[in-house]
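A protein chain is absent from this complex, but the other protein chains hold their places.
Take a look at chain A:
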Amino acid sequence: MAGAGGGGCPAGGNDFQWCFSQVKGAIDEDVAEADVISTVEFNYSGDLLATGDKGGRVVIFQREQENKSRPHSRGEYNVYSTFQSHEPEFDYLKSLEIEEKINKIRWLPQQNAAHFLLSTNDKTIKLWKISERDKRAEGYNLKDEDGRLRDPFRITALRVPILKPMDLMVEASPRRIFANAHTYHINSISVNSDHETYLSADDLRINLWHLEITDRSFNIVDIKPANMEELTEVITAAEFHPHQCNVFVYSSSKGTIRLCDMRSSALCDRHSKFFEEPEDPSSRSFFSEIISSISDVKFSHSGRYMMTRDYLSVKVWDLNMESRPVETHQVHEYLRSKLCSLYENDCIFDKFECCWNGSDSAIMTGSYNNFFRMFDRDTRRDVTLEASRESSKPRASLKPRKVCTGGKRKKDEISVDSLDFNKKILHTAWHPADNVIAVAATNNLYIFQDKIN
């Protein structure tokens, strides 16, 4: 059942043995709000790992080449580039501040020596070019080595400047700024497989952009009702199909997913497919709708499946079957009896993301108490792991964690009431080919690797 895409991963029959590799970020107990990581994304090769934070900064890590003297130690990720992507802005018309928090980063496929990524806050998307410079021209005629202009009268001879090596410098420069196209908060961006266009989605609309054109975008989905008092549903996430450049999906706060084909009409308000699982009447409560709201949708690498994350579960859908998901994995079902408290403290509105591994044989998502969950689709086994400083010894194996749901608490188990709901893992990423995962725990980025490889 695993998809055909991706490569280099062991077939999903092996049990992963996850080990700590690295942790990035300050150890302080007092976390500055600006340092909270808000998005994590590997690039297409997995050599670069980008994080965005609430302070509008982007930090890119690069994987070091594997060291022959330490064959069992995979390449480590070290800082490659850091730059301020977005600044706080003030919307004078509405007297509101626009947060600089990076909501999403998406890499473009690499086409030359430089790397390109899209980063977005609530309102503006930017295309960044990250390029290396390791040579410098010396011997200019008109200026000195330190840049000062030479006096033309002093120039008695002409010379040809030569390139000399210099210390590697990584520069990030904004190449395009896509602004003023969203009235509501952008929640998703997705690069098309044609590598020329991308979509951006806010609460009520989805726009299609061409990467070269910043002063124009096409609105392809608009669910804003004529009368705002009739608003009952918003768009929560959107993504392009990995191979079919005319197909994209978007999820809603009512737990539905719509698949749209851009060939059918210019405005894709009418879906081609509509995915919704019928509600279980026995578990209906006042919180049913809230917990059904989909916080993330991701296509499998193969393009045959998609995965959705709602508050308590992860569902895998076959694109050919709209009536119900083919798999449902419970992330933290023990929270179902606590929904009222979670509503009170607003945790019920937390938006967890989810991700596939390279071969689509496993999926991962986050939970509370710095726990994250992995599900092996082939063996049907799942595991709960924790991203914590305590288990941060180099190459230390991660011990599976267990939450005690009732009755006697066994040793090493943690009871539901002891969970720290401030330690939430909302953002995780899986290397596109290898068993390397990046887990964002508030202001820290944990990198874990599989021991087998």
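Here is the rule we go by: contacts are C-beta pairs under 8 Å (C-beta built on N, C-alpha and C of every residue); 3 or more make two chains touch, one makes a residue touch a chain; residues count from 1.
Note that contacts and distances are computed from a predicted model.
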**Asked** Hey, which one's the missing chain according to UniProt: "Calcineurin B homologous protein 3", "Cell division cycle associated 4", "cAMP-regulated phosphoprotein 19" or "histidine kinase"?
**Response** "Cell division cycle associated 4"
**Prompt:** Among A:Asp15, A:Glu66 or A:Glu97, which one is in touch with the chain left out?
**Reply:** A:Glu97
**Item:** Sole contact to the chain not displayed, among A:Gln17, A:Asn180 or A:Thr232
**Value:** A:Thr232
**Complete:** Cross-chain touch to the chain not pictured, restricted to A:Tyr44, A:Phe83, A:Phe218 or A:Phe287, is A:Phe287
**Message:** Just checking the interface: what residues of chain A touch the absent partner chain?
**Reply:** 94-99, 122, 183-185, 203-204, 227-234, 236, 253, 286-287, 289-290, 293, 340, 343-344, 346, 349
